[in-house]
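Of the protein chains in this complex, all but one are displayed in their positions.
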Amino acid sequence: MSGLDAAGARRWAEAFLDAAERDAEALGDLDRKAGDGDFGTNLVTSVRASRARLGDGPLALPADAFSALSAAFMATGGTSGPLFGMWYRELARAAGDGPEIATDGLAAGLAAGLAVVRRLGGAEVGDKTMVDAMAPAAEAVAAAAESGADVVAALTAAARAARAGAEETASLVARRGRASYVGEVARGIVDPGAATLALFLESGAAAVADPNPVGEHRRSED
Amino acid sequence: MSGLDAAGARRWAEAFLDAAERDAEALGDLDRKAGDGDFGTNLVTSVRASRARLGDGPLALPADAFSALSAAFMATGGTSGPLFGMWYRELARAAGDGPEIATDGLAAGLAAGLAVVRRLGGAEVGDKTMVDAMAPAAEAVAAAAESGADVVAALTAAARAARAGAEETASLVARRGRASYVGEVARGIVDPGAATLALFLESGAAAVADPNPVGEHRRSED
Amino acid sequence: MTRRQFVNDPQDHVREGLAGFELANARLVRWNRDPSYVVRATPARASKVGLLSGGGSGHEPLHTGFVGEGMLDAAVPGAIFSSPTVEQVEAATRAVDAGAGVLHIVKNYTGDKLNFSIAAELVADDGIEVATVVVADDLATDSDDPGLPGRRGTAAVVTVEKVCGAAAERGASLAELKALGERVADGSRSMALALAAPAHPGEGQPSFELLDGEVEFGVGIHGERGIGRTSFASADELAASLTTPVADALDLVAGDEVIAIVNGLGATHPIELNVVFGAAAGVLERRGVEVARALVGPYVTALDMAGCSVTLTRADAEILDLWDAPVRTPGLTW
Partner (left out) sequence: MTRRQFVNDPQDHVREGLAGFELANARLVRWNRDPSYVVRATPARASKVGLLSGGGSGHEPLHTGFVGEGMLDAAVPGAIFSSPTVEQVEAATRAVDAGAGVLHIVKNYTGDKLNFSIAAELVADDGIEVATVVVADDLATDSDDPGLPGRRGTAAVVTVEKVCGAAAERGASLAELKALGERVADGSRSMALALAAPAHPGEGQPSFELLDGEVEFGVGIHGERGIGRTSFASADELAASLTTPVADALDLVAGDEVIAIVNGLGATHPIELNVVFGAAAGVLERRGVEVARALVGPYVTALDMAGCSVTLTRADAEILDLWDAPVRTPGLTW
């Protein structure tokens, strides 16, 4: 099996929700330093709603995991809520009703997600937003799809690219979102939206590679 | 001259106003610890108004000094304002239109002052109010008048008695005034009204004894 | 961190505030500068009993914010937390007397009672009739000891001013207003707690410090300490700790109706006050007591104190009817 099945998508979502809950306080602090401080509570709200929507039973399709996240984030409000929500919505749409997501499906989802976030939020790379993590992640997976890499490899590359993009936001002054109001005060502080996006992809790379845990073995098999 | 003349009364008033201004912050702190914290600013307001009413020119009568203080404190409001104001009013009334105040005039004024403050405020000795300084002062001057002591000796005795009474308020819990609302919190803290009254009589003893400054000499003369 | 305020010379703060207040509310009130008191921009009709209240400043909107149609005819503001002077009370009493007498609504503090009563004696010499309602609602200072000053007057004064104000507009006599005011005051109790003490304008330090786990329970409205430190707890628990003793003191039982005021003491946010009100209403509901009317907001502040009070007033048809009557003041309008 070279793609991501429903069980894998659930593992990914749950790993992310665990990580997000664990880091919510720290991510909230970033918004407190260079925004309006609500990112952490918004994230906790989204996480709780996501768990409720994911439920306990098995998912029919991998897209269902992303749909659950999408609906939960959409229902949170704020800026990051609908943007993440619309982004997840594109991941779900690209996955469609297939039983597995392959690298090209992931690439299509990330490209469409990036497009909708850019359209709605108007941010470009370098504006110190989640786009700074989304764009390099989309590029990395597009390159992986091109080279025929499997989902685990693609996700690992995406996570690395997103994290690098997120880290780079520290050197920037924000040009979008509430952090743009504080000018130089934001310099030195990583954008929490970008960091959360990186966390999502890292959670995916780890959870998908290492189900129970025989990941490294699986990867060499593919 | 065995009595207190207009110049002496002015020196007394001015010495008190200087001392009150100097100590207003510390007296205000006492009210902050065991009352509502406005005693200091009330006192500064009274002091400023007193200086305006005293003016620069010579006073016609010693009573004028007390009338000026009375009017100024009456115009301040609060609890201590009208009580001090009514108390000074009695000092002025006892002094009448005489050119000097003798010990018996002072005794009459302090007795009448104590009576009006007790009537209006309803406080008894031991309730941790200005009455705890007023009552022993009135007694001391009554005793001085009885024994034929001069004004300087009478004032010195009054100051000592008032200060002792004020100091003793520290051991009490207040039963009148805003300090009565805080119960045990007030214990250990001197009542600012009593302390101010002691300051007034101490200023009098010093200023009257020591006009320019040949007081010790004068005192032996009387 | 040091507390800071918007202040020029602290000695001028109250007067500068009144100047701004008059300017912002010129259609409703006029400020007489010397002696200092606030009256309605349009005086009431000639035969109405005049309603006067006042006290220390720092409690705004009380009392100046309640001058206007359906409530006070004048308010006399003292220095911060200090009673106004005899001269102010006397002048304001004369200003609002229209021949039918003047009702003094006085919160139970030595200074206020002193200055209002001396002023009442002075105007009586000129034939102006004054009756006085003393409001003493604060449970924290309740005591059987006649040697103590008795319960402080706090937020129930708003209810007394509103209800008597409406009755005065309808032509009640001075004696009727005194009786009504005393009935409302007697049927009112309050309890307050502070999460942080206030600082006087121009002063960097609050009037007391609390440890993290403590609240100051049974505070008044002058930044003085309360009757004890209790544990910081949830809004529901804190609200219950205020509401239950008040309901007990009024012997409220199922079927009783009350007017409730959840009053912000200065720095407490409207959301918090609404949360406390919801919790207080829950306590009353479980007791079968109906909250017939409510006010939730900063009506009687203690500078920038963080905290709130709960005031309950026994209501009946007459009191509710007067409560509902129109009122048009800077601080309360319906």
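Letters A, B and C name the chains as they come in the text, with residue numbers starting at 1 for each one.
One rule holds for everything that comes next: a contact is a pair of C-beta atoms (placed from the backbone, for glycine too) under 8 Å apart; a residue touches a chain by one contact, two chains touch by 3 or more.
Fair warning: this is a prediction, and the values are worked out from it, not measured in the lab.
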Thinking of the complex as a whole, which visible chains are touched by the chain that is not shown? A, C
Touch as defined at the start, partner being the missing chain; which of A:Ala7, A:Ala52 or A:Val185 qualifies? A:Val185
Write down which of A:Thr45, A:Thr103, A:Thr156 or A:Thr169 is the residue touching the left-out chain. A:Thr45
Residue of C:Arg33, C:His269 or C:Arg286 touching the missing chain in the full complex: C:His269
Using the definition of touch stated at the top, determine which of A:Gly8, A:Gly35 or A:Pro62 touches the missing chain. A:Gly35
Under the stated touch rule, tell me which residues of chain A contact the chain that is not displayed. 32, 34-38, 41-42, 44-45, 48, 74-83, 120-122, 124, 127, 175-183, 185
Note that chain C touches the absent chain at residues 1-8, 13-14, 16-21, 23-24, 57-58, 60-61, 65, 195-196, 201, 204, 209-210, 212, 215, 232, 234-236, 238-239, 262, 266-279, 281, 291, 294-296, 298, 301, 303-304, 306, 308, 328, 333-334
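Quick note on the criterion: only the chains that are shown with their structure count from here on.
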Farthest chain (mean CA position) relative to chain C: A
From the mean C-alpha coordinate of chain B to that of chain C, what's the distance rounded to whole Å? 33
Centroid from C-alpha atoms only, then distance chain A to chain B, rounded to Å. What do you get? 76
